[in-house]
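In this view, the complex is presented without one of its protein chains, the others remaining in place.
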Amino acid sequence: MLVKDYMTKHPPMAEPKMSVVEVQRQMSENNVRYLPVVGDGKRLLGLITPQSMLIDPRRMASLNVWDITRLLSDLKVKDIMIKIRSVITIDPDTPIEQAAQVMVENRVGCLPVVQEGIVVGVITETDLLDHLSKMMSGNMSGVRVTIRMPMIKGELAKLVGVIAQAGWGIDAMGGALCVKDAKKWDAVVKIRASKEEVVAALSAISSQEIIDVREV
Amino acid sequence: MRGPREVPILQIEQLAVAYATRHGDVAAVRDVSFEIHRAQTFGIVGESGCGKSTVAFGMVNFLGRNGRITGGRILFQGQDLVKRSELELRKLRGDRIAMVYQDPMQALNPAMTLGDQMAEVLIVHRSMKRSAAMERCKQMLERVYMPDPASVMRRYPHQISGGQQQRIVIAMALLNDPALLIMDEPTTALDVTVEAAVLDLINDLQNEFDTAIMYISHNLGVIARVSDEIGVMYAGEMVERADVKDIFARPSHPYTLGLLRCIPRLDTTKRSTTLQPIRGRVPSPTALPPGCIFEPRCPFARPACSHQPIPMREIQPGHWARCLYAEEILEHKDDLSDDMVNIIIGVAPKTDNGGPILRVKEAKTYYPVASKQIIGGQKQYVKAVDNVSMEAMPGRTLGIVGESGCGKSTLVKTIIGLEKLSGGEIEFMGMDISTPVSKRSEALIKDLQMVFQNPDSTLNPSFSVGYQIARPLRRFKTVPRNQVRDEVIRLLNMMRLGENYYGRLPRQLSGGEKQRVAIARAIAAQPKLVLCDEPVSALDVSVQAAVLNLLLEIQQQLGTTMVFIAHDLSVVRFFCDHLAVMYLGQIAEIGPAEAIYLPPYHPYTEALLSAVPIPDPSAEQKHIRLGGSVPSALNPPTGCRFHTRCPRRAMLPDGGAICEREDPPAQFDTDQHRIYCHIPLEELRKMEAVVTIEKEGPHVG
Amino acid sequence: MFRFILRRLGFMLLTMFLVSVVIFLVSEVAPGDVARHILGQFATDDQVKLLRQQMGLEQPLYVRYFDWLVGNEWRLRNKVDMPLVYTKARPKDEIQWWAEESDGTLVQWKYKTSSGSLEQIRIAPDDSREVVDFEGWKTRDDGSQYFWGVDTAGHVVLWVKNVEGAGSGPAAAGRSLGTSGGQEYYPLKKGLLRGDPGISLRTNRPVGPTLARRLRNSFSLALIAFLLIMPIALALGILAGLREGSALDRSISLFSLITTSVPEFASGVFLILVLSFWLDLLPGASVFVDDTAPLQQPKLIILPVLTLTLAEVGYVARMTRASMVEVMNAPYIRTAILKGLPYRRIVFRHALRNALMAPITVIMLHVNWLVGGIVVVEAVFGYPGLGLYMLDSALFKDVNAIEAGAMVMVALAVGTQLIADIIYTFLNPRIRFT
Partner (left out) sequence: MSALSGGTKTAEKRPSRLRRLWGGFSIILESRVGTIGLCIIVFWVLVAIFAPLLAPRDPLSQDSDAINKGSSEQYLLGTDQLGRDILSRLIFGTRTILVLAPLSVLASVTVGTILGLTAGYFGGLVDEVVMRLLDAIMAFPTILLYLIIIAAIGPSAVNVVIAITFVGTPGIARLVRSLTLDIRTRDYIRAAQTRGEHPLYIMFVEILPNVRGPLIIDALLRVGYAIFAIGTLGFLGLGLPPPTPDWGGMVAEARKFIWTAPLNVLWPILAITSLVVGLNLFADGLREETTRYQ
């Protein structure tokens, strides 16, 4: 579950001397929202994001329509890109959740994956979301059960024991601290079996409470 | 394996390339479009001269002095390459787009060590220091399973084997982690077991580096094994494009169908099917037919086909074809095309009348090699052929198969008398022919003729076709003087070459035609035995089928016995009654063709069969790969010569120590089927078949 | 590698031997008689005969060849039954043949035509010189008196008392016939293999020293030309090869075509016409006042060097260009281009080394031509080199000189071929000599 397994390798890239108009056309044509800017040998120089495309009107000399078009047409990527020193990059070997953490803290949508200054890929929100849905096997049908249990050692073992006894496999499993009650812990499990059997088996565990059951 | 629908690494739209020649511009490639996504392999297949290499070189705009891109767009990661300046292209090459070609030996600088040549890519593109670059190269060499990378990097290209050279070239291409890797027939020059290993390597490198690969080959089997999507090219145009399974299951362009029909397959024999060649010749780029380019050779052609050029159209999601009647083609793809109906060959083996026509007993051919010491030093010998015994039955075909360096060509040359026999004896029609050809009697020479491999050098370029066929007639006086010309014309017609070929010079003929003239020359004197030294391996697939059928016809009509040498197991399977598998100068296994392709196998035969690429992605095939490389025949391994690479030695007690000590005994599966192996026959019988033999399958009969 | 060099050296000796035999045979077959050549048309036949005898030309061919190769004083010793020595009697004397008595005194005999008797020149170890009448005649059974001795002209002579020799004839080229009177003459030689290439028939002085001086002149001329030609030719060839098909390439090709189409003598004379006659910049002929001339007046050398360079640059340039063009179209250059290497790096690291392999070996072979080609240039400019020396000797049929010169030239030629092969192995890693 490392960044290098989930990042987009060989992403489309831009060069500093390219014209912004050209880059904008490509981004719209290929519905790409982030373009790392690289020099020779894929060395990272900057990043183009949707925000960097919004050009601050104050920079315009005048609002006369001809001046604007002329200025826009010879605007170069290096004028609008986020310079390398303010671009947050990530190493391919970091765990994926750390990448998510960095993105959330810095409120950025894309992290160029860099090794010794060379761009080896790009990881964006969509990649993480894609990873999340795979973690929860979002694309597979089955019974999805949410169980709340106290924060005591052995509780999870009990849950897994019951499922194992019933002979079912666990397609996906996720868990997090309960938002409302710090002492409680919620687990989400996906099992390929009928809804009734699952509810019957799991409600037998006294200390745990089924919050939500649904056929997915 | 393919990510969600995002930017394809490479997008080609209506690419057109032309060469400026003295007679004006010649359009070598017209209207080629396809896409390649990340970690996906796009296979381009087509016969020689169809422009597939031009497409490859067009990507990196390396079209020589007179070639240039005349139309279409090449989008690499979203940006069009056609308008890029030479400097920008240079920065892309070797960093984001890498290339690997057919002959690795030529692609490496003979006067520079391998290490320098590899590190250069990093030094130039990554401006790495030499030591760091060398270290990176060593890691990459380990990644491509190169034994002892440090010493290999200090060596020169001519000091390593073909397979290793290709690994170095592939490693060099992947050093900068390119987004696109273009491979132009990378494994064509390699032996089938080495090729299989390299193809595996390409697959798992792709998984790790997510590189998009454009794989170009004329061999449908290789393409089926390696690519996800396939484009079939013919005479400069892409005629069909679809997912790999689609194209084999539902070929919907007559040319693709023709290609599939004329390839001999491992799981079919000459009894159960016929090879249907494509008639006619590939049109030259300067004289293209008006309508559909395949119309002149298409069995399903209709008047509408020749009116105007046919556009590519999507007959099914993801399946494109350049044919007006593609849907109809699908229905009757199984019935025979008309001109093939009358020749159902499936010849039943004749009853064995009398003993073998050719008997080889413990034949040995050694080449003396100057010893290294200054004076004296015992003479060293290359044991090219070492203790080989076999027979050829009259009217039947004995196949000899094996990889390069196994001594099959030397054996044939010894039989025909071009090489001196160092030991054992050879009998032909009861008479001893251990002497070189210059000392043999006229009668013996007349009855033993040979067909050679390379069509370009088999005919003397300075003499007309008629003269060269007439020469054996005059030499052996098989026909009175005045009838020589008529006899030559009869032979030409037999070879399906018209009378007007009589006066032509070899340079005006295509490869297939040259080979037919060579066959006519060989059978002119009505020999009893014809030795064929890989007669079809240098030909295109469609032409190959025609020549193979021709040889079968000759055998059927004239009853000539044939010894057929080849390295392609599916061709040999189709063509031969008996088969001998050779390894490093010795016979590993010999017997009727059916027995060879079914267990019990000699471990080497098993490895060979599992390496042969089958032109059908759905066929299941055992996966056995041989490690190491072929040892030198100068000092071959002791005992069984295959023990250094044999994957089956574990089946023997104490790890097959016996294999190193003693020569393998001949174990008789049936009276005609012998296997030279220490592994007891019962164990060998327990192995399951390498290839599941489909009885019905898409082929007729 | 060592074994290969040994074989090549063996081959060189064989070739030299072969060549020497051929030259001897050829000069034997040649019409015209050397002695007649020396004495001119007016000498009488018996004078010519005497000179031939004195030069040992009467002896059978194989004897003469053997003498020339190995020398004959050890054979003729038993005639004079005293050791024969080839030394300088006194430090400033010329090297001459002497008989040496047991106590070290050097002895020569002289025939006095007036009295028909012999006198002896004796030089004692303490360098005192005296001339004494010699009475040691030996008598044969038929009563005639004879004596075998060494004369002042380096012959072993048989004198017979009171029998008139063939008389004297006009002295020619430092050779006085007056000392004749001997019945049989055997010219003394140490033989090539023992360092003495013999006496030049033309100048009657040892061949060795003159040959050495001439070789030095020729060598310096060839060296300067070589050092001038190679860099220019290689550079031109590479430039033309890189820009194949461009205007530069065509002009270089045309220039080299024209210069190779002009024979050396034509270009030599042409240069004299233009540079020294019309523009009067350089001396027309390079006349050497003394040995060290080339260093003081470099102007003497300029024209010959220029001629040689003109003739040679074109040829090497064309060959380098062809090799460069071939290499630039080689598949491994295509790999280099597709590896994205900059043009300069492709040319210098990849192309050059392979491209220079072929020309380097041929250039070394050209040293051999250079030595030969100089003959013409030396003839045109009168430059006193080996070539001119060989030319004059050949015209004069001076066998000893031609032989010595030929030996040097063959040694040089085969030597350079050997060096060429050795260089080739270093340049081309694929070739390892067994």
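The letters A, B and C name the chains in turn, as written, and every chain counts its residues from 1.
Everything below uses one rule, namely that contacts are C-beta pairs under 8 Å (C-beta built on N, C-alpha and C of every residue); 3 or more make two chains touch, one makes a residue touch a chain.
The structure presented is a predicted model; accordingly, all values stated were derived computationally and were not measured.
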{"item": "Neighbouring displayed chains - absent chain, whole complex", "value": "B, C"}
{"item": "Residue among B:P178, B:G221 or B:G236 touching the omitted chain", "value": "B:G236"}
{"item": "Omitted-chain contact residue, chosen from C:K189, C:R214 or C:K397", "value": "C:K397"}
{"item": "Given C:L57, C:I337, C:A406 or C:A420, the one touching the chain that is not displayed", "value": "C:A406"}
{"item": "Among C:Y146, C:F219 or C:W369, residue touching the chain not depicted", "value": "C:W369"}
{"item": "Omitted-chain contact residue, chosen from C:L61, C:I95, C:V131 or C:L257", "value": "C:L257"}
{"item": "Interface with the unshown chain - residue positions in subunit C", "value": "11, 14-15, 18-19, 22-23, 26-27, 29-31, 257-258, 260-266, 269-270, 272-273, 277-278, 284, 368-369, 371-373, 375-376, 379-380, 387, 390-391, 394-395, 397, 402, 405-406, 409-410, 413-414, 417"}
{"item": "Where the missing chain touches subunit B, by residue", "value": "19, 21-22, 26, 28-29, 48-51, 53-54, 64, 67, 236, 281-287, 416-418, 437-438, 440, 442, 445, 448-450, 452-454, 457-464, 468, 471-472, 475-476, 500-501, 503-505, 508-510, 518, 521-522"}
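FYI, only the chains that are shown with their structure count from here on.
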{"item": "Most central chain, Cα average position", "value": "B"}
{"item": "Far-end chain from subunit B, centres as C-alpha averages", "value": "C"}
{"item": "Whole-Å separation of chain centres (CA-atom averages), subunit B against subunit C", "value": "62"}
{"item": "Mean-CA-position distance for subunit B and subunit A (Å)", "value": "48"}
{"item": "Subunit B, residues touching no fewer than two other chains", "value": "91, 95, 125"}
{"item": "Contact footprint of subunit B on subunit C as seen in their complex", "value": "2-3, 245, 330-332, 334-342, 345, 349-350, 353-354, 357, 427-430, 434"}
{"item": "Sites on subunit B touched by subunit A in the complex", "value": "3-4, 6-7, 9, 38-39, 77-79, 91, 95-96, 125-127, 176-177, 179, 209-212"}
{"item": "Footprint of subunit C on subunit B - complex, ascending", "value": "60, 62, 65, 90-95, 98-99, 101, 103, 106-112, 120-121, 124-125, 156, 158, 169, 172, 370, 372, 374"}
